[in-house]
Structures are given as structure tokens and as C-alpha cells.
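Heads up, the thing below is written out as C-alpha cells.
The complex appears here without one of its protein chains, the remainder shown in place.
First chain written, first letter: the chains are A, B and C, and each begins at residue 1.
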């Protein structure tokens, strides 16, 4: 069993890593770190995690992590991974970062999308942005893996196989929704239950920061359509759902394009019709639905933001880099309810 | 106090009519009818309606309604209004139909959108489709008012002021969401709580029946863009929210167009930025949000499907046809929570 | 129209006061104050309140409030009312406090339940704790009215008519639930949407601070049963529901006792069976349900925590002290959905 560490174990992504790794056939958790909560029992903060989380949370300590772990997952707020990754890489530890610090390779693009310089620019060249169905398995000698964002995963899986047909600059309007766990566990106005539970609202219209990594990924493959993406806050705890309407004449046989791209993919399924978000919750699967109608084609995409859009994909990346089964320890069948 | 009747008082729209009319300054409920539930107390079925709903529900009886009421609201399932309207009109009663039977004037178009012939074709010519902010107040001698559909109200208020700039045939993609009350009170698979509450799904993509009346309304005003509308089921009980992304170069100053159209409207407000659906719940208001960004403009629209999208607009129509204040008895300030 | 002020207009209780007073036949809002948010538009913070909330929020200023208002509602966090009330009373303004600072007359009891001394002990003697169905209308010359807590209102309405039969010291176990708006608008761990929405938990078991005012109210009427009250956090935005199981032999004819107590009450209804919480939402009504079964009687109570349990009761108190209709401006028919 390969020993791994989780930094940021008290958040939603960190908690899902704890939960999934408790069942993993090849990896075991050897260290759980959390900043402010160091010294507390994880199960006192996140009582669902009793058992595998026994023992106090530790403060981040690169030496200690390096001595105990072969790989470390960073599940930290945006901008907090750079320093931790630098220290761990200096000690030769494999780092899988679930944050945004290493997703965009170009420092100027990073600054444009995140409003600040990257925290560890010297590591950007070696960071591997890994969305395996599109970028292939990360190399076995990867030292720093940048795990894609939740919306970015959905946008890229939906658009990449169609981008060549759409062509450079073609406008594609994508409507997305996300559950509240996407905003993290820290209480804030946007996730106050009373106001969230019966409402629905667009946010960051046309300027969500995940567009940066999607553009980068599409550019590496060729033509980049102009993606007009409007995300919305859903009154649900988890899940992502996208809807796109495309011109059939331009885009051609969408189902065939998806089959060609994902026919061998263990975690992406293509179906006729629309896909309900409920069908992927608690699973690591992405569902793509294709519904032609007259001159148009309606494409919908659903995934669990904390699994395929976060912790599940991070473990998928660990599996691939270590040469294990791609889906080791990952739930493929969802729970709805 | 003008005596009015409600047919279908046990449904969601019927219940909202009961609730609102209990506070109306000029109208009072003189008859409550319900099919299967006749003989029961409304408050036994809908306990929130205690008080104004005392006394047993009655079976539909046109003579009785005509003897007691000057106006009758029909809040029946689709296709059930035709016969009731025919009988009531034959007795000279003003009918305000909240269903779809009289919304589309052209029998062929009706058949195309609803998959059946209109039930009372002889009344179509005299029916007044009334979305007052766009069609003006219904004439004082109107005998049959067709109240718009919930999504149709939102689509028309959003698109009508922009249609001349968009021009004939221009594609406009609209993403919409609706709360579960839009599916009515009868239990069905789509509103089963367990499966609905954490999910989200598109339905009837590009073929929602409300498009028929929107096209008709737009055609009467001039150019008709090609509306690609994808509605979605929201895990919330009420409310409608639309999102549209438009080319700024084509559509021009959206805010100015809306101000020109709705500057005098008591129930439509235009704001900068996006509009959260919560802000209109339990109110009869429509909010339109305009957020320009680079070459694009993001427009969002929110209304309460049971009020401005249903019972509130029906009372607004009664107010106007009787010459009362347009907002008499209607809540303008919402409740969130 | 009597001019009134609202201090703490940006919270949930303050917002409901704004909403309700916008429709009040005898009072109008003449001042809206908020601490941190002074200078902002209320509708920018609470967009549902557009219209009556136009104009910037003001900082609390007793002179200004006294010059403009005949009565002022304080809707502030616990412990923040004392100083504001002192200043307003010194200027002769009628104060209706929705907080807890003046509910408990005995300073020692206050300190025991709230963990701190009362902030304005010199005002306690003149403060009128007013739960009108039990304490009668407040006197016309009242200067400071302490509005009951949400759970306290439900507990007192449920238990007071039965207390004489139960007798001193008899154990009564009450199970209560509350919607998340009871925790206020400030984001906090207990109202983080993701964790709240599918969960349910007891909190402050047997030690909720509202028990203090309930014991005081019961003691003023005679025998005080020993109330074992366990409140729970409900995954819903608003509403309170209580359940009590009583020995029929001890408590006698519960329905008759309630009818005797509330037969004339405009805002308390007694029904056979159980009462769903949904039936009182958005109304100022309390429903009491009585279901005998063998040797036992099951009593359930439902009210809206922000209305009968808060802002609605505060307006009821204003109505009574001014001699207006008890229900002026108050919704009696609820909205479910």
C-alpha cells in the first residue's frame, strides 16, 4: 500500500479524498494536515469521516510529509498550493494539486484569470495538467500534477471533441449550474442556506476563472471556439450540469465525435437524450447526452463536482501515474438518491 | 366587491388565487369549484388556505357560477378549459383562463404545439391574449382572457423589446429553469421529492409548448428571432429564471430598450447585473438584469411562476379589465426567505 | 399613517418588517437603519425589498429616529438592543424590541439564560412582555414592548393552556424543529447550505435560551411543568414545528382547553389531527393540532418563525397598543408553496 498524504483534509475535497482512499486497494492515508484545525480530530469537524480519520490533524510540515508519504494531495484554497508544492517537490514528493495554482502554464494568462501572479512560477513548466480522457495518462515520472477545475472538466469534456468542427472563434454559449459544495466549506454569503435553498442565480457571467484552463487545453489541440459560459448557483449540495445548443450543420454527428473520443474511456459515457445531474452524484462518472432536434443538437453534461470534478479525478491521476487500474478505488455507479 | 369564482381551486394556481383574492380590495371569492374534490373542504386538502376557503368545494356548474359571479378564473389542467369557458361565455360571464386552451389563436398552430385540436375553436377569435406590459390592457368589454403561460411570460418580457434589433430568424438561445410547482399538484415522476431534490435536468429541449404563444406574440409585433429554448427542472418549489447571452453589436443598448418598454410598468423592473430568482418569489414582479461584458450582453429574467407567471397576472388582468389599479391585491415586495 | 422606524433592516426579521409594513393600512416606514450597511441601498443587499426600501440605509441615530418616528422596531442580534432602547426611550419613542434583552424581567434569570447581565436593567420593570393571546393586549401607554422569541411563542401557546392540568414540576418533553432563518442572515457553520440541506440535528438540548421566558410566562399564570425541550435544525428556510405527547388522564380534554384559551384569537387555530408546518408558512397564524390516541394525546404546533414568531407578532403588538385591528397588515392565509 502506497502511503499518501492529504493537505486540507478538513474541506470538502479533502474529505472526499479521505473517504475514497479509505477504500482504495493500493494507497493508504499516512498523513492528514489542516491549517487552523491542526490538533483537532478530523471526525470532530467532519463526523462523517470517523474511522479512517482517527488521530489528530497535523500542521503542514514538508519534512514530515516527505518522510511518511510517496504522494501528497493538496486540497487548499486557491493560491495556497504554491508554497506547499514547492517544499514538497524540493523533497521529491509527488504532488497532486487540486487547486488552481498550477493549471495555467503561462504566467501572464494566470495573472489575467486569477488577478495575481502565480505563486511558484518556477514549477509551471514541470506541472502536468491532467484531464486523462483528453490529455492522456500523466507520465510515470510526473512530479507535479495539476488537477483540473470542476467546471473546467465538464467544459473540456463537452467541447474538446467538437472544437475542430466548430472552428476558431465560433461562438458557443454554455449554460452551467453547480451545487453549493463548489464554494467550499467556509460559510459565506453565497452559501447561506436560507437564501440559497429556494433561489437560483447566475454568477461571474462570461468570466469564470475556469475558462482560462479550458482555452489552454483547447488551444493545445487546435481550434478554439469562443466560449460564452454563464455559471449559475444551484440550490443543491453537489453536482455540475452543462447545457449547450449547437448548429447541427456545423457540428456534424455529435454522438459519433463523442464515441470516437470517449469510446475507451472508463469514466465518460455518452447517451441519447438529456442527462439528469442526479445520475452522476456520488460517482466518478461523466455523462454526456446528445439530443438532435431539427437543425440543432442539444448537448448536456453532468458530473459530480467533488469526484470527477475534483477528488475522484485526483485519485484517477494517481492511479494512472502509478500504473494502477484507472478506476481503482473510484465509485462508478452513482447514488440517486 | 365584485364576486368572482375559481374553478380548479385545489391546485397550485387555484390556491394562489384564493390566497390573493382574500386580500383584494375590490373582488371577493363567491364560488370555489373543484372536480374530484367537490364536497370536501378546501382547507382539508390545502390547509394553508383555512379561513377564506371555508365551506365545501362545489362541482362545476355554469348556471350556479353565472348566478353568483361576475368573473370566473379557470385554473384547470391543459385542455380542460374549453368546455367550461364555452358554458360560462354562453351565460355572459367574464372568463379568465389560466390554461393553454385559448392562448394560440390559430387552430393549426395550436394543434402543432399541443398535439390536439383546440377544444372550443369558435371562441378563439374573441379570446384576448393578455400580457399587459406587451399587449396593453385588455379591452373593458373583453369576455374571455387567455392568461399567458409561465415560461411564455418570462420569454416574451425578455425578448419582445429586443426582437426588432435581433431581426427575423436570428438565433437566440435561452436557458430557463423552473420550480416544481410548474408541474402541478398531482404527484408524478418528475416531482417525486427524493429524486428531484438534489438533481437538475433539461426537459422538452427546443420544444416546450410555450414557444408557440411567444412566437405568436412576437409575430404580432414584427420580427421573430429563432428562439432556441431549453427549460430545466430546478430542485426548488417555485420561480422561473432565464439566461440569454446576446451580441452587443446586434442588440445595442439593452438596458435602454427595456427602459423604453417597461419604464412605466408597475410590475417589471430593470436592473444592472444579474437577478437572483429569490428576489421575486412571492411577489408579482418581474426582474430583468442586464450585464454587458465586452462584445456580449448577459440578460437574466426572474419571476414567480405562480404569480406573474400565473395567478398574479390573472388578477392583474382582472384589475385592468375592470379599470382598477393594476396592482390591486398583488404583492410587489417579495419574500426571500 | 403613523411613521415607524426599523433598526436592523438588513436582517431577516428586519426585512420581513419592511415587507409587511409596505402593505400596512395605518403605519408607514419613515426610517431604516443598519449598522455596517449604513449608506448602502437596502435593495442592493436584499433585492427582494426593492420599492419600499429605496433610499440609503442610515446609521442608528436616536435623535433622528425620535424626530421622524412614533415607534421603532429593534431587530438586532441578541444583546444589541439595550443601548438603542435606552436612547429611544429617553426621547419618548415607543420601542418594540424583537431581541432578547428585555424578555426576562429578573436580572438573575436573564444572566442565567444568556450568560451575561442585562444591558439596560433600569428598563426591565417597564418592559411589557407581550404574547397577546396569553398576556392580553399591551397597555396603550406601554413604552417598551419585549416581543417573544420564536420557539418561546410556540412553546408558550402550546403549553400555557395545559399547564394548570399538568401541574407544577410535571415533566413534559417537547421536540421542536426550526428553519435556518432562525439563525440569522450572517453566514455561519450551522447554516452552510451544503451541510445543512440534507441533514438534521439536535442542538442546545434541554438548554435553549427561550426556555427562560417560557418559564417566566408560565410562572405568572400558576403551575410550571418541567419542560424538557430539544430543538433541532431543519433543512428548510423557515418555520417552527413542535410535537408533544401527553397523558390523556392528566391533561384531560386538550382540544377543549385550547378552544377555551384561543376561541377568540384571530391568529391561533385549533384543529383535529396533526398540523403540517407548510400550512403556516408566510402567514402570521399558529396552528395547534390535537390527536388523541388511546391513553395519550399528541399535540403539534406550527408557526412561521419570522412572522408569528417574530416580525408579524411585533406588528400585532403595534396594532394592539395603537388600538388598530389586531391583524392589520398581517397575512393570515399562508403560501404553501
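Going forward, contacts are C-beta pairs under 8 Å (C-beta built on N, C-alpha and C of every residue); 3 or more make two chains touch, one makes a residue touch a chain.
This structure is a prediction, so every number in the text was calculated from the model and none was measured.
Checked against the full complex, the one of B:100, B:130, B:191 or B:286 touching the unshown chain is B:191. Contact with the chain not shown here comes from a single listed residue; of C:59, C:202, C:219 or C:256, that residue is C:202.
Listed residues C:46, C:103 or C:241: the one in touch with the omitted chain is C:241. For the chain missing from the display, the contacting residue among A:99, A:132, A:148 or A:276 is A:276, taking the whole complex into account. Counting the whole complex, the residues of chain C in touch with the unshown chain are 173, 175, 177, 179, 194-195, 197-203, 205-207, 228, 230, 232, 234-239, 241, 243, 245, 274-279, 281, 291, 293-294, 296, 298, 300, 336-337.
The chain not displayed touches chain B at residues 12, 179-181, 183, 185, 187-189, 191-198, 235-238.
Taking the whole complex into account, chain A touches the unshown chain at residues 12, 16, 18-19, 22-23, 46-52, 179, 181, 198, 237-238, 269, 271, 275-276, 278-283, 285, 287, 306, 331-337.
In the analysis below, only the chains that are shown with their structure count from here on.
Residues touching across the chain A-chain C interface largely coincide between the two copies, over half of the numbers being common to both. Chain B has the C-alpha centroid lying closest to the overall centroid of all protein C-alpha atoms shown. One inter-chain figure worth recording: chain A and chain B are separated by 40 Å, centre to centre, where each centre is the mean of the chain's CA atoms. Centre-to-centre, using mean CA coordinates, chain B is 35 Å away from chain C.
Spacing of chain A relative to chain C, judged by their CA centroids, is 45 angstrom. Within chain A, residues 179, 194-195, 197-198, 235-238 each touch two or more of the remaining chains.
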